[in-house]
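Everything below concerns the one structure shown next.
Coming up: chain A.
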Amino acid sequence: MRRLLLGSILPALFIVFWEISSRTGVLTLESLSRPSDILRAGIVGLADGSILVATGQTFETALLGLTLAAFAGIIAGAVLGLSPVLERVVDPTIEALRPIPAVAFIPLALMMFGFGVSMEATIVAYACVWPILIVTISAVKAIEPRLLEVADVLEMTFVERLRKIILPAAFARINVSLRVAAGIALVVAVTVEIVLNPRGLGYSLILAQQSLRVDVMYAQLLWLCVIGYALNVVLLNIGPAPIAVWRAGR
Partner candidate 1 sequence: MKTIDPIKIAALGFALALILTWQLLAELKFISPIFFPSPSRAGAVLLARVLDGSIWTPFVATGLRMLLGWVLASFVGIAIGAAIGSSRLARDLLEPTLDFIRPLPASAMIPVAVLFLGLSNAMSLAVIAFGAIWPVLLATVHGFSSVQPELRQVSAVLGFSRREFMQKIALPSAFPDIIAGLRVSLAISLILSVVTEMQASLPGLGWDIFYAQRVYRSADLYAGLILLGVMGFAANHTLMLFERRVLRWRNLHG
Partner candidate 2 sequence: MQVRAGRTVTGATIDAAIPAVSMHQVGLSFGDSSPERRLVLADITLDVREGEFLCIVGPSGSGKTTLLRILAGLIQPTAGEVRFRGQAVSGPSRERAIIFQDYSKALLPWRNVTANIALSLEAQSIRPADQQPIIAALLAKMGLERAASQYPGQLSGGMQQRVQIARCLAQHPKILLMDEPFGALDAMTRQALQDEILLLSTEQHMTVIFITHDLEEAIYLGDRVVVLGDTPARIIETIDVDLPRPRDQLTTREDPRFLAHRHRLFSLLRRH
């Protein structure tokens, strides 16, 4: 409670100061707009659905990329985590590919897929796969060897092993990496849209800037903060839920 109150002081002062100085002519840069106009633009954008459509597009692509990355990362991570030899063989290649920023692949993806969902999702997938892969490898390596011995004794297939032992045991840490990756997915999706993909929130930001609708632009920035924050909160809270569901089902 105290945190909420104290934490609101500075933003509130800032907003009030901004509003007043722009109304009284102290601050006149056109690039600045003012809180009341921004709020209005935001409400308009929400009401006519334009912001929501764009948000939906961004989320759709981010989710697609994240899912791809999760599949590839978790399966490859499980395989490599189980076989230390294999991991050491593949590791230099991973270390060589990982430092390349995913955004650098934008032109390549453009060449291959043209504008649209596939191109963006691919870039998101490339960016998200590394944290998921690396955490999964380390989580699988940390699984109690006794559990894996049990799997051997019961002569489980790889898929059964994955489903019944590896994933549940490594779940907590993989979950954390998925949460991190989700944040990355959103950021990368917006970035690709800003650079050149004509869909989603990033694109509407650029449009607003280029048509000099600064109030719309700031409103969208604010909206991005809100959904980013909301996403974090949601992820933090639904994280433990799948574990609870799984436990209940046993």
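Methods note: a residue touches a chain if its C-beta (ideal position, glycine included) is under 8 Å from a C-beta of that chain, and two chains touch if they have at least 3 such contacts; residues count from 1.
The candidates were selected such that all candidates are chains of the complex that A comes from, given by their letters.
Predicted, not measured: the structure shown is a model, and the values here were computed from it.
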Exercise. So which of these touches chain A in the complex, 1 or 2?
Worked result: 1
For this session: Flag every residue of chain A that touches candidate 1 in the complex, lowest number first.
Result: 2-4, 6-11, 31, 85, 88-93, 95-108, 110-112, 183, 186-187, 190-191, 194-196, 202, 205-206, 208-209, 214, 217-218, 221, 224-225, 228-229, 231-232
